[in-house]
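Only one protein chain is missing; all other protein chains are in place.
Coming up: chain A.
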Amino acid sequence: MQDIYVQLAKIKDALHVKLTHPFLAKYIPSPMIDEDKLLLFYALFDQTDLPEEKKENYIITAMLVQIALDTHDEVSTSAHLRQEEFKQRQLIVLAGDYFSGLYYALLSEMQDIGMIRTLATAIKEINEHKIRLYEQSAADFDSFTASLLKVETSLFEHVSDYIQAGIFSRLTTAFLSYKRLLLEKSKYSSESHHRTGDSAKKKKNAGAIEWTGVYLKEFCNRYFEETAALIESSFQQPSSLQKVLLARLQSFKYNQEMRYTTLAEEGL
């Protein structure tokens, strides 16, 4: 198990080196690395016969894409900014563009045109769904939920298809869907608890579509069960990676339950 954490730390260090730019570091926060996505990319590539160096490079490129996309989510829409904030916004735009360029450059060096196309298709799809969510143009609840989860999982789905990851494709999708819905559930419950004079049964989410607590609970439970079962069945023999994934999954559930207990104890 220790080996996995060492490997992940090594990849994370290499990713940090790629992301580091002295001028950007001076003015904008260091890009956030989603540890779960890193772990899941690691899991995807761990099942392949690729040489270690190539696996690492693929994980780094996929994470660069994720970070580039996340960075652009941070661009503010404010009309009135102080000079420093304005400069920061300018650099956030450029940082995202720079990270996108890096993924393309790294894959070009790896001479993998197919993977360039794969990641580009995923980015295209993610931005289509981001716009749909942002514009609240989803026609109904199902398409809203589909867009929400697509933004989270599209990159993994395309990469999985490309490397023919088989069951691991379903595993990563289910894992990320569970995590995303848990976040929605957490936001929902927090806002419900803070609302007064309201039945608090529904919460307005992204404008046109409303979550319901029951729906979210059912959805989360379903994805938890599915992910746990996939982790159990995806490995031919017990492995450290399997334990790490399961532990991570269970920690989400545990933290969520702890949160509810705390809220209840605080009488909220």
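A few notes on this one:
The rule we apply is simple: a contact is a pair of C-beta atoms (placed from the backbone, for glycine too) under 8 Å apart; a residue touches a chain by one contact, two chains touch by 3 or more; residues count from 1.
In the analysis below, contacts and distances are computed from a predicted model.
With the options "Branched-chain amino acid ABC transporter permease", "Peptidase M75 family protein", "Heptaprenyl diphosphate synthase component 2" or "4-hydroxybenzoyl-CoA reductase subunit gamma" in hand, the undepicted chain maps to the protein name "Heptaprenyl diphosphate synthase component 2" (source: UniProt). The missing chain, though absent from the display, is touched by one residue of A:A14, A:I33 or A:A120; that residue is A:A120.
Among A:Y104, A:F141, A:Y162 or A:Y215, only A:Y104 touches the chain that is left out of the view.
Although one chain is not shown, part of chain A still touches it, namely residues 21, 23-24, 68-69, 72-73, 75-77, 83, 86-87, 89-91, 93-98, 100-102, 104-105, 107-109, 111, 113-114, 116-117, 120-124, 127-128, 130-132, 134-135, 137.
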